[in-house]
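Taken from a larger complex, these chains appear in their original positions, while the remainder are omitted.
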């Protein structure tokens, strides 16, 4: 039997909003340690990994490991019916082919429950090894979202370069070229506005902007975002989820003769 | 001669916004007692009844009963030109085939008048007898609007059931089933947030959600909405209009072998 009770139901609403454009159907995995997801986007270019640790739930009961196949759009539609302050409970009986979402308003005046059919979805779980990255950039998530949105009016491809001094986003398009440079800055009053760069060696990588824009749908989940870059690995775009876990997006860099001429 | 002066002109703007999607052309009836409307929606399934009592107007002069045929969309378009704080005056001379809407800004700096041709519209006035209902539910109008909107993403038909404990909205759709239950609650601090149920006998009725969603366009007119339900009668969805009157929507329930399987 599965019963997960999340007081901050709003987090689950935001998680679904952040992945529903990227992923169509997905297996959500429940184990004693937490509620997680790993899924490729529909074009098999980007990977999403979600973790909500068991400790973050008010009540977490998962008697045996379960893989719950769900249509993400339908799940998002149900969660839209939950109020922002609602407590959300997920329930599934052993062997059942349905899952129930229950929403309780804070004053218990309104109780909703939605039952959804589970699906059989083929998926293979990729092992993602811990890796060393050439550079790790932590910045305000709204700033990253604005940069990706702004640059995508000029072209399809962004070059992200990191040096000790800052991180540069470069775009080359029909109407001209653009550079946006963010300087390392950890002395600001509000830590969520700081720009922190850990660099082992300089790195410059090219990415498809449309995936970056898709990842930034997770912006409401966290004030900050972390980009982990390495020339041999997919970039990791990570949004921490309160005390509970994270959502991580992985995207392989584009390989080109000359990255600046894409 | 007709001259109706309404200080809270905003009310008339909201009335038109709430009916313009439902009704195309309609006769507005003026008598010494008030300004009223009764009209079927264009598919002849739902009925709207509006009353603005003479006492609610700052000045109300109606020398003889008049039936003013107007295109509702055009009327709404004119009223959009009135500011939210404007005083609205309706004027028509006896025998004239036009009506004039005058809008005065609170400081009298801006005076607008729009003249509109009246139309001949066939309509029969239905007598709506006062009736006994099995159950009357009073609830926050915004909550009712959210429930109708949320459920309409799952299916076309809602089952509304009332018991002593609460009112239940049930939907069955391709993606699953959903229940939303509101509990009777009259002890809240703000009376407009209370959920009050008067029940003579339990009732469970099925309705087309698209009409319910249309009725909720009247939400800005009142903090609360009242549903009067009976198994032999159309439901009445009523929004009170300040001290002046009401707008009521009538919709016949769907008859089905098994209401829960629609």
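All chains are identified by letter, namely A and B, in their written order; residue positions are counted from 1 within each chain.
To be clear about the criterion, a contact is a pair of C-beta atoms (placed from the backbone, for glycine too) under 8 Å apart; a residue touches a chain by one contact, two chains touch by 3 or more.
These numbers were taken from a predicted model, which means no experiment stands behind them.
Colleague: Since every chain here shares one sequence and 2 of them are in place, how many copies does the full complex have in this file?
Modeller: The number of copies making up the whole complex is 3.
To be clear about the criterion, only the chains that are shown with their structure count from here on.
Colleague: Between subunit A and subunit B, what's the gap in Å when you average each chain's C-alpha atoms?
Modeller: 44
Colleague: Please output the residues of subunit A touching subunit B within their complex, sorted ascending.
Modeller: Counting only subunit A, the residues touching subunit B are 71, 74, 77-78, 80-81, 98, 107-117.
Colleague: Contact residues on subunit B for subunit A in the complex?
Modeller: Listed in rising order, the residues of subunit B that touch subunit A are 143, 150-151, 153-154, 175-183, 185, 188, 195.
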